[in-house]
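Of the protein chains in this complex, one is absent; all others appear in place.
Up next is chain A:
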Amino acid sequence: MAQRFRAAASIAQAIKDVGYPGDVGYQSLLYPNETDLRKIFMFLLEKLPKDTATVSDEPLNKLTLIKMEAKRRLAESLRQPWIPPHCRHVACKYATKASVTKYGTHHTRQFASKVYTPVRNASKLSPAQEDYYKNHARTVSDILGRDYVITSLLRAHALQLERDRILPRTDTEMENGEIQLKPLYEDKENVPDSTDIMGMQSTTLSSFETSKQMIDVKINEEGMNENSGTTAATSEEKLLQKREEQVSNLQSEIAGIRDKIELSTQGMEKASDQLKELVDKLAEEERLQEEKVGEHKMKKRIANLVPESESNIKRLKEALKNSEDKMARLKQQWEAHKQPLEEQLSQLNLEVNKKKVTKEEILGEMTELRDKMKAMVQDASRKESALAQLKNQFASMNKDINRAVYTKRIIDISAKVRKQKQEIDRVLVDTRTIQKEINTLSGKLERTFTVVEGTAYKEAGNNERVRQVYRAVAAVHEGCGELVDIVRETGTVQREISELKEQVDLEKSKKVEENLEQLKVDLNQVKKENASLKQQLL
């Protein structure tokens, strides 16, 4: 029983969480009411996912594929049960996949590799090496131990791939064991013969050595030395000596030539400095000379003019005045010429500005029109898509339902409702008129009664009969008044009765009695279960 209660409470909580607007509790599920339950069910059914399958039309490029794969792996590893760490290596042994998430990092090893270079071909080996190759070679796992086989092979293969990339050779050259190195320098002088063809000896020794080999001029020398090592020993020594002598001679020559070069470069520098200084001096001297020449000329002319000083002075003054007049005249002309041109210039500037303004306006209009165009195009496209959609919907809608039946029913129902409304209005109007009549009549009654009372009271003093009449009229008025009140009260009471009847029906529909019975039974059961649990605890 308690479990049922708890389950109902959790479901009710879930319904509330989903967003049911009304009030829902465990009672609406355990002791349900029809209308409420129907409302809850309708709400939940609406919340169910729609039938249309979600088609994922994402582009299946590599990134999304990788992401999907990552999500899948993550979800899978999240679903793993937790294994305590001291049990994980046991599980690892019986599994085929060593995943880090399942088994922890107990089984992981770092990439520790040992150097392994495989034995190359056997065509150019010395006899000792050949013997090793034939009889004593061991496989990788024997050399390195099984722990390191995988990592060492991976490393060795990567190194080989690198070497192939740097120094591409074909298979046939590999098998022959010789490679044709292109000479590192193009000119044919000073090319010793032995450096063109390099033997494979330097690489066959790799089974005994463990050094990486990169192509270098040094290897040329090594090859040379190696080569010389394999031919006869005595002639090789002589060659060595001769070569050493040559080398020392050449080196001393080189030293002498270098010294000479240094000396001559120094001398050259000094000479160029001197040259620069001299050139500068020369330029200065020439400048001074020009100045002096100009001064001399002027002094000479003045000296010529001095003897006839008076006339010369007058002449000079006239000349000065003439030139001044000329200047004034030229100025005027210039002004006269300048003005119209300036006016023209200002006019043209104005026109240019106006044109700029109009141009900007036109540009603005153009952009506006373009925007309007875009908006209209978008509108049109939207409407077209809406049209297509609606057409599809219309085509997919079921056409063989008879719409006329539904429309007829709807029209009938609305007509009925209208008629009912009219009747209700009529009844209301009637009620109001009756009420008004009642009011007027009661008002009239009161007034006539007061008038009659007044007149009767006046006449009562004289006539005995009038007194009787007065008393009878008063009594009748009272009685009728009471009757009227009672009638009104019965009316209100009847209305109350009908309202209460409605409420009773409503409550009946809620079946409260039955639910109460059920609740009592359940409560007893819960009490029993509690007692039994208590006993178990004790």
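The rule we apply is simple: a contact is a pair of C-beta atoms (placed from the backbone, for glycine too) under 8 Å apart; a residue touches a chain by one contact, two chains touch by 3 or more; residues count from 1.
Here is the rule we use: contacts and distances are computed from a predicted model.
Enquirer: Looking only at the UniProt record of the hidden chain, which name from "NADPH-dependent diflavin oxidoreductase 1", "COMM domain-containing protein 3", "Translation initiation factor eIF2B subunit epsilon" or "Dynactin subunit 5" is the right one?
Expert: Options "NADPH-dependent diflavin oxidoreductase 1", "COMM domain-containing protein 3", "Translation initiation factor eIF2B subunit epsilon" or "Dynactin subunit 5" narrow down to "COMM domain-containing protein 3" for the missing chain.
Enquirer: Determine which one of A:L45, A:L63, A:L78 or A:A283 touches the chain that has been left out.
Expert: Of all options in A:L45, A:L63, A:L78 or A:A283, contact with the hidden chain holds for A:L78.
Enquirer: Just to verify: which one of A:H157, A:R258, A:R329 or A:K520 makes contact with the chain not shown?
Expert: A:H157
Enquirer: Quick one: say which of A:A2, A:L37, A:M68 or A:L330 touches the chain that got left out.
Expert: Looking across A:A2, A:L37, A:M68 or A:L330, the contact with the absent chain belongs to A:M68.
Enquirer: Since one chain has been left out of the picture, which residues of chain A touch it in the full complex?
Expert: Output for chain A: 67-68, 71-72, 74-75, 78, 85, 89, 95-100, 104-111, 116, 118-122, 132-142, 145-147, 149-151, 153-154, 156-157, 160-161, 163-164, 169, 171, 174-175.
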